[in-house]
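What you see is the complex with one protein chain gone and the rest in place.
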Amino acid sequence: MIIVMAPGSTEADLENVKKKIKEEGLDYHLSTGSSRTIVGVIGDKKAVSRLEMHCCLSGVEKTVRITEKYKLVSREFKGENSVIDVDGVKIGGGAPVVMAGPCAVESMEQLLEAAKAVSEGGAQFLRGGAFKPRTSPYDFQGMAEDGLKMLKEAADINGLKVVTEVLDQRTVDTVAEFADVLQIGARNMQNFQLLKEVGRAGKPVMLKRGLCATIKEWLNAAEYIMSAGCDDVIFCERGIRTYETYTRNTLDLSAVVAIKELSHLPIIVDPSHATGRRSMVRPMSMAAIAAGADGVIIEVHPHPEIALCDGDQSLRPEDFKFVMEDINRMSEILRGGR
Amino acid sequence: MIIVMAPGSTEADLENVKKKIKEEGLDYHLSTGSSRTIVGVIGDKKAVSRLEMHCCLSGVEKTVRITEKYKLVSREFKGENSVIDVDGVKIGGGAPVVMAGPCAVESMEQLLEAAKAVSEGGAQFLRGGAFKPRTSPYDFQGMAEDGLKMLKEAADINGLKVVTEVLDQRTVDTVAEFADVLQIGARNMQNFQLLKEVGRAGKPVMLKRGLCATIKEWLNAAEYIMSAGCDDVIFCERGIRTYETYTRNTLDLSAVVAIKELSHLPIIVDPSHATGRRSMVRPMSMAAIAAGADGVIIEVHPHPEIALCDGDQSLRPEDFKFVMEDINRMSEILRGGR
Amino acid sequence: MIIVMAPGSTEADLENVKKKIKEEGLDYHLSTGSSRTIVGVIGDKKAVSRLEMHCCLSGVEKTVRITEKYKLVSREFKGENSVIDVDGVKIGGGAPVVMAGPCAVESMEQLLEAAKAVSEGGAQFLRGGAFKPRTSPYDFQGMAEDGLKMLKEAADINGLKVVTEVLDQRTVDTVAEFADVLQIGARNMQNFQLLKEVGRAGKPVMLKRGLCATIKEWLNAAEYIMSAGCDDVIFCERGIRTYETYTRNTLDLSAVVAIKELSHLPIIVDPSHATGRRSMVRPMSMAAIAAGADGVIIEVHPHPEIALCDGDQSLRPEDFKFVMEDINRMSEILRGGR
Partner (left out) sequence: MIIVMAPGSTEADLENVKKKIKEEGLDYHLSTGSSRTIVGVIGDKKAVSRLEMHCCLSGVEKTVRITEKYKLVSREFKGENSVIDVDGVKIGGGAPVVMAGPCAVESMEQLLEAAKAVSEGGAQFLRGGAFKPRTSPYDFQGMAEDGLKMLKEAADINGLKVVTEVLDQRTVDTVAEFADVLQIGARNMQNFQLLKEVGRAGKPVMLKRGLCATIKEWLNAAEYIMSAGCDDVIFCERGIRTYETYTRNTLDLSAVVAIKELSHLPIIVDPSHATGRRSMVRPMSMAAIAAGADGVIIEVHPHPEIALCDGDQSLRPEDFKFVMEDINRMSEILRGGR
């Protein structure tokens, strides 16, 4: 059960609620978000029932019975879709959001060229890795803080927001200084310490699905972020690992529908990492929007043939424009028809 | 290498080609389709090269070097898309084809109700299992030949074509008598004897992807059918088996793009079996069409709550209508824009 | 529920049982094996309970309540381990059985050399494919009936039994004429028509696990064979398909324990196909025996470097001897200690 404290409730109200919980032999988990305080009640079901009956306590807005482990992220908790406002850009608000840019920040020159292309194409976000999680310690690990500054500058010049990955608990604040949305990568989806830390950073978080994470594990990972105080979580489907080797991963578009059924949070799709093939980015972007995704994140590189990573799946600026046109056409139709 | 005999070539031409092949110490595989004769040359690469040089023989239209094991199904072999004409209904010709109906034929009454709904919705094909492949020998195994007759009758009354599964080499001819398209189910994708048999039946064949088949294995399975003499093969993506349990299988829409890249044959998508969830049929149908699929196959049952199988994923007639409207809208937009 | 008819029961007894079942509104499935008749009762649980109470009918040996779909193969149905006697060679009787030989029958010469090595090493069965299921129609498809005859002759000369795959319903009798154990390959594990056919052939059947078959599906496939009248089914674990590419498949040795828990039937392990690597055959054979497997099936080729298939995973005769020594040592220890 979750007890949602009313906006104007006092410290004394909260203390009283805690006391009642303890009296029933139950434990609680406190989530103090920017906008509200939520008390997750944990323990024996019978005692929870007793508590519920007694519980028209002062300062309590509502109590919600939730059957799943994940609570704050669930549709049961919140019926309407969450719209995440990133300084004016709305994610989940109807029109699809597009995040685009190179896999890794390589130089200011590369980034400016990419940002310009991305902006002209109509994207709202510039993506790019300053800290890169790489399978081998000897691979290029990213430009770190220098990369962050370049991202911010290139984005500002072109009127874009920045989304970039945070890898390390100790650099969360640094990344949060330059990024508008903090990205948690697939390999860190169950790095629970990092999830808690980004949840406290005061910025929206985009949570990529783990390489072999189930929908339920993914929802629970988001619960870690929300229970740490962040209301603005965006899911990102980026393909799962299967036996098939023709594509890099297998894009699971049914996950878009599943997330919409089970959660109120928005979801975007990454066709570039999911397929690993440039030729699949356009059709899979369109399919994602048709399936109900709130946006896509696409790798665009001014010169894919010399990219430090993921060249095979990066679009050239001129191809990106066509993809954007198709996405927009698809989106207008879909919204027009309902 | 493949040697394609010219339309007007004679028996003597063919004999001469065979003789030359043997002279080089090579073997051959003969594919005598309704429209053409193809000689697949098998053996040592050097000898194949020698043969090629000598080979401006009488009656030969062209020779094609093909790097993959699958040849007749490949884009290398035929550049333009194949359009399969099922007695006037075109598959792969632009407008999406819709096949719909119950999982299993249960009774004439059920079938008539389903066929009417399906036809009114705008589908072109009635689907339904007369022979059912079931995990347990004690589950309902289908109505067999009686079921076939009902299918044909219900389809005729409502102006529909019939697509139904063939499970057994010995019933291929019986099924071919009543069906317009013969379906090979996922479990039989590598039942090579059955593939050869349906390839000889003189009807188009819809080949479902195996539960854990790679794209390449699937193409090779289609090659079995084509090399047995059937030019009209339709792929059907129906989800692959992964670790995820929220959906019955994981629908792999990138396979649609892969098939389009590697083969000239059409592909349709089965969102019902792939997801196992009624609520996902509409969004996944739209995503399939957006990804470039040539059609969808959907389970529709007049009364899903009493269906003998797959009730959870079957649409009610009224829901099917909405799905059809969305598919048509999607299709018009996609075609309009190009 | 299953009703097991007593050995000396009459036709009249059976008719009476059927009548009672029908009176309760239930259906039945008749399994007439060589040794017994079993009536599987199918239908509403309440009616089954009523039937059970009434059912001390003449000619009935016992009734068994079985919770799973698979019944005859289950431990619930038969508590003690089944020992399968193949003309004197016991499978499941304690000492591990070894089946060995080449992937495919290529020539009498090859086979005689292989059979001699296999026999000298101490194996009891000669394996080898006369009919080969191949991904591509252009790959070597086996020597067919000629191969069967060679197998039988090479085995007879060396005092071995023959195990070989049957691919086609129409050749079941032919294969049964030459083979002591009929093998169903992984790709045909759910080719239900073939399962029924081999179940009627009067020979023991070795059922390989499908590439992505669950334990439960595998048990149900065995149930198809047993319910068609064959009591002597041997499971064969041969690796499942996963994302890992270092090995050809992933050998699932916990399946050995699972089968032992859920079924009374023996299970052997195929380390050659599972790993696809010669170097892994010895350690995985030992691990299989340690896990409780009743034997192993190993690819041995006199000259792996020129094998028509699976050369990379075939042992040379000299290596096979060492593996046999290790298997025997392992087995003695395991049995000695209990």
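Order of writing sets the labels: A, B and C. Residues in every chain begin at 1.
Convention: contacts are C-beta pairs under 8 Å (C-beta built on N, C-alpha and C of every residue); 3 or more make two chains touch, one makes a residue touch a chain.
Computed from a prediction, not measured in an experiment: that's the story for all the values here.
Touch with the chain that is not drawn comes from one residue among C:9, C:31, C:164 or C:275, which is C:275.
Across A:21, A:86, A:167 or A:206, the single residue that touches the chain missing here is A:167. Contact with the undisplayed chain is limited, among C:225, C:256, C:308 or C:324, to C:256.
The chain that is not drawn here is touched, among residues A:133, A:276 or A:311, by A:133.
Contact with the undisplayed chain is limited, among C:115, C:288, C:309 or C:323, to C:288. Hidden from this view is one chain, which touches subunit C at 212, 214-216, 240, 242-247, 250-254, 256-258, 261, 274-275, 279-280, 283-284, 286-292, 326, 329-330, 333, 337. In the full complex, subunit A touches the hidden chain at residues 29, 40, 42, 69-71, 133-139, 167-170, 187-188, 190-194, 196, 211-212, 216-217, 220, 223-224, 227, 241. Interface residues of subunit B facing the missing partner chain: 212, 241-243, 245.
What we mean here is this: only the chains that are shown with their structure count from here on.
Distance between Cα centroids is largest for the pairing of subunit C with A. Between subunit B and subunit C, the centres computed from C-alpha atoms are 32 Å apart. Between the Cα centres of subunit A and subunit C there is a gap of 49 Å.
Residues of subunit C in contact with at least two other chains: 212, 241.
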